[in-house]
Structures are given as C-alpha cells and as structure tokens.
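Contents: one structure, followed by commentary.
One protein chain is absent from this view; the other protein chains keep their places.
Chain naming follows the written order as A and B, and within any one chain the residues start at number 1.
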Amino acid sequence: MAEKQRGRASDRLRSGISRRDFLRGSGALAAATALRTATEAAAAPAGAASVVGPGPVPVTLTVNGQTHRLKLEPRVTLLDALRNHLDLTGAKKVCDRGTCGACTVLLDGAPVYACSVLAIDAQGHKIETVEALSPDHPMIQAFVDHDGLQCGFCTPGFVMAAVAFARQNPECSEEDVCRGLSGNICRCGTYVGIREAVVEAARKMRGAANA
Amino acid sequence: MNAFEYASPQTVQEAVELLGPGWQDSAVLAGGTDLLSLMKDGIVSPRRLVNIKRIRGLDRIELIGDVVRIGATVTLEQLLRDATIAARFPSLTQAAAGVTSPQIRNMGTVAGDLCQRPRCWYFRAGFGILATGPDGEPLVPAGDNRYHAIFPEGQAYYVHPSSLAPALIALEATVEIHGPQGTRELPVEELYRIPGSNNERELNLGPREIITAITIPANGVKNATYEVRQRQLLDWPLATASVALRLSGRKVVSARVVLGHVGPRPRRATGAEAVLNGAELNEQRIEAAARAAVQGARPLSRNGYKVQLAQVAVKRALASLA
Partner (left out) sequence: MLKADFLKTAWPEPGKRIWIGKEVNRIDGVAKASGRAKYTYDINRPNMLWGKFLICPHAHARIKRIDTSQAEAIPGVRKVEIVQGEGSEIVFHGDEIALVVADSEELAVDGVRAIKVEYEVLDHVVDETNLDQIPRGNRRPGGRRRTGNVDEAFASPEVVTIEGQYGIPMITHCCLESHGVVAEWTGDDELTVWISTQNVSGISGQLANALKIPAGNIRTICHFIGGGFGSKFGPDRWGILAAKIARELNRPVKIMLDRDHELLSAGTRPSGFARVKLGVDRKTKKVVAWESTLWGTGGPGGGGTSISVTPYIFTRIPNQRREAYNVRANVGPRRAWRAPNHPQGAALTMTALADAAAALGVDELQFFLNNVDLTDRPDVYTQELLIAADLIEWRKHWHPRGESGSGPLVEGLGISMHTWGGRPHNSQALVHIYPDGSVDVQLGSQDLGTGTRTVIAIVVAETLGLKPEQITVQIGDSRYPPSGASGGSTTVGGVSSSTRRAAVDALEQLFEKVAPSLGVEPTDLVARNGRILSKSKPDLSVSWKRACRTIGMEPITGQGRQPDPEDQPLASQGVGGVQMAHVVVDKDTGVVRIKRFVAVQDCGLIIDLKTAKSQVYGGVIMGIAYALYEECVHDPITGRRLNPNMEFYKLPGIGDVGEIIAHMMVGKVTVTAPDGRKITIDYDEPGVIGLGEPPVISPGAAISNAVANAIGVRVPRLPLTPDRVLAALAGKGGLA
C-alpha cells in the first residue's frame, strides 16, 4: 500500500502535474507551454526577462539616498555588497543565516536581514543603513543613555530594527518592544537597557525631523 | 553559495519559462529567507534563481465573492496586518504572529512559508531529506531526534516547518499552481508528500511549477491556532494545532483539526475531528479531542514530550473557541 502511494506520488512528480489536478489555464498561459532547458531559456529572445550572471553584472543600489553603481555577481548578498563593496560596515555579519538580526537594514522603511537579500534583488528599493542616522539620532542617544550596548556588535542591527519599530509605535511599552525586537539577538545581555531606550526614543522621535 | 544566473520576470508565464526541468537547474526566489541559507550551506545549488517578487499582482490579498485569495508573494507581515484575514481567519493571523521576527515577516512570503525546506539538523548538515548515513541507514531514530516527528511517515522523520500550512489545511485552502502546462489547483493538504529517496522533494510541485496564490473559502468557520514555542525570540514551534469549527450554537457541526511540527506533513487529526463532530464543545469534549489527536503517535527516543505538547496545543486552540 505504502509502496503504491509512493509510486503514484513520484509519477506525479515526474510529469510535473497529475491529470486530476490539471485545470485548464487561461489562453495566454495555456499557450506558453514550451519546455525549455535552463540553457535554452538563457538564450531567450528579447521580451522575456533577461537572464544575467553568473558573472558580475551591473547592480545599482540606492543606499542612504545615494546611488551606487556596482558590478556584482548575482550571488552577492546585500550585506556583502554594503560591507565589502561600499565599505558600509555598520550592518554586521554574525549568523549569515537570517537568524540574529545584526545585519538589519531597512528596505523601503521595513527592517530586513541584509544577509538574506541578494544585492541584485535590492535594486529599485530605498535602502537605509545605520550610517544614514546622524550620531545624535534619538535612538542612538537613547541606547547610549540607557547603556543598551556592551561590545556593540549587535547594536547597529538593533538600532535599525528599533528605528523601524519606533516609527510605527511611538507610544510603545516595554512589552511592545519585546515583541517588536524579537528578530535580534544580543550576546552580552543588553536587553534591559534596550527596552528602556526604545520606549524613550520612540516618544522623542515622533516630533523630530529626520528620525 | 555557488554562483548562479538570475532573472526577474514580470509575468508568471515568463517565470515558468525561465525554470528548468530539474531541481538543480533552477529555483524560485521569493523572500529568500530559507533559500539563501540552503544555498550558503550547499544543501541546494540551483544554477538559476527566478525572482518572482516583481511579478505584478502576486502581492495582494483580495476578497472575491466568498473566497479570499492571497497572492504568493504576500509577506507574512502583510498577512498579519490584513483586516480581512484577521476578521475571518484569526488562525492565520496567529500563525503569522508566531513568526516572531519582524524582519522575517517583512521578507518571508506565504508561498515561501509553504515551500520552505525542513529544518531537520541532519538534512541541513547534508545527510539528505531522509537523513541517511553513509550506508543508507536512517540517522534520526538512533540519533538526536528531540525536534523530530512523533508521526513519522515512511522513512521521513523530519517535521514540516510551515507555520501557515496547518491553519490553511484546517480552513480547506487551495494553492494555485502555474506550470508549463497551465494552471492547476491543489488542496494545501495535498501539497505535501513523503519523499521516497533523498533525491525527491517533499512537495507535490514540479521544478517548473510556481505557486501563485492561495485561496480560502470564507465560509464562517470559527478558527484558531495555538503554537507551543520555548522562546519569544524567533523560534521554531515544538508543536502546533490549528482548528476550524463550523458551529451551530455550542454544537460542532463539523471540525477540522490539524497538527503542525509533529510529522513530515501537517497532520489532519481525524480522530479528534470525529470526537468533535456533532458534539457540544465543552471541556470534556476538548480533552477527549486532544487525546484523540495524538492517538497513534510513535515518538522517537527523545521526543516523547512532543506528544503532550501536541495534545496541549489542540486543547488550547479549541478552548480559545469554546
């Protein structure tokens, strides 16, 4: 019985779809059934999306309001592009697997893990890194005032996640901060100061320009 | 991460054409939160990535008649904030909220959540989806299986990591799939399969197919998700339960109960459903349903605790609707 089920399942996999599941698509889609290999598709005529790489290709990034034209392999992450190609080292490489938050930057205002975004994919988006913040930004000042940092390696990522959070939650409580910053990890144990800092900075940021 | 080609098509049709016939040829890139990690670890090394985030129309949540249609590249954050979803499908909102990292929610998409690969630490270390040793022997039963399946199937001991799938299955959702031969629909419940070998995948999806949307009938079922997680920090649930009940007063007309993180695919707890169907939703029934939900569990050497956690998840999910 199990044997049989497995057989059916793999048949289905091989053909891509099973008869039963097949639903006739729209005219345009139904017509587009040419089966091509990856190499053939790579040579697709104009009109189809252009395939680039694997070698370096032009990549234009808008970081902190500045336009940067780079040549990068498609596999270069946004984090590596920032750090290794633009020398913007505020975002840190720690886990490099989208877990710790040390590489947090803002993409169109929303915090993301730069280690898990391809640079080529970040084109056309507004990228903000910690370097965009003036050193007297209320969030940075609050982190210092409440000593929400020790070794400091997680801190820029926390600050960026906190800035995005505070812009949305000016009246936040420490409990809200705990929920809003659950995508970042600190090893030194600075959470007590961070909780206080973000609550305070969120209120200050509301009235401030460029916050 | 090995070098690869990259394309960013604007239509589904283009995207499908850009995909190759084998898993090693290409991969669909949406949020990238899982795919890039798999590539960095050398677990998959597709020769081409096809980014689907620039395809127009895939990033919308729409109420069309009595069906809610969620585009494939809708992010978890969009889902979490959507009023239509929150009003009709709190179980989905709760499941999205369980992904506690705002960054992951901003990046991760609903289709990506359904298609992400298992987090089994043997799989991620390169032992294959079935986690086999050098002589083909399964490593999980005699290994460290604290996070593994209590309902293993075949040789599959991993748990499927999707946060949304259990809720979607409880809600009788369907995925819309585009491929070289057109469009097809598949109940989310049938999206998952058990690989017969390390070369097979755990989805009923071909290498040239793309999930484009998820549709859910908005038919007034009461629904909830409960996740047992150790940390508030981004953490994988140890067990989850999603329930959807059609109620008439306190009487359950029909119930769907789905367990997550207990087996290689989200598990319909039909035993629990049978206990609930036609019965009044009270404490005793909930207890009985929770017990029935884990009946037949075959825990491994280190994960017996998950039987209780799954039971508690069912109990608490149901209790929240009582």
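Rule of thumb we're sticking to: contacts are C-beta pairs under 8 Å (C-beta built on N, C-alpha and C of every residue); 3 or more make two chains touch, one makes a residue touch a chain.
No experiment lies behind these values; they were computed from the predicted model shown.
Note that the absent chain touches A, B when the full complex is taken as a whole. Listed residues B:144, B:172, B:185 or B:287: the one in touch with the omitted chain is B:144.
Checked against the full complex, the one of A:62, A:123 or A:150 touching the unshown chain is A:150.
Checked against the full complex, the candidates A:78, A:130, A:166 or A:199 give a single residue touching the omitted chain, namely A:130.
Only one residue in the set B:201, B:246 or B:302 touches the chain that does not appear here, and it is B:302. Hidden from this view is one chain, which touches subunit B at 1-3, 42, 100, 119, 121-122, 124-126, 133-134, 139, 142-144, 146-147, 228-236, 238, 302-303, 305, 308-309, 312. Taking the complete complex into account, residues 73, 75-76, 80, 83-84, 87, 89-97, 99-100, 102, 129-131, 133, 135-137, 139-141, 143-145, 147-156, 159, 177-179, 181-182, 184-195 of subunit A touch the chain not shown.
Please note the rule applied: only the chains that are shown with their structure count from here on.
Subunit A and subunit B have centres, each the mean of its CA atoms, that are 22 Å apart.
Looking at the complex, you find that subunit B touches subunit A at residues 1-10, 12-21, 25-26, 29, 31-33, 36-37, 39-41, 47-49, 51, 53, 77, 100-104, 106-107, 154, 177-186, 193-194, 196, 200-201, 204, 206-209, 232-234. Listed in rising order, the residues of subunit A touching subunit B in the complex are 2, 6, 9-10, 12-13, 15-17, 21-26, 28-30, 32-38, 41-42, 44, 48-55, 57, 73-75, 77, 96-99, 101, 104, 107, 110-113, 115-118, 120-121, 161, 164-165, 178-183, 185.
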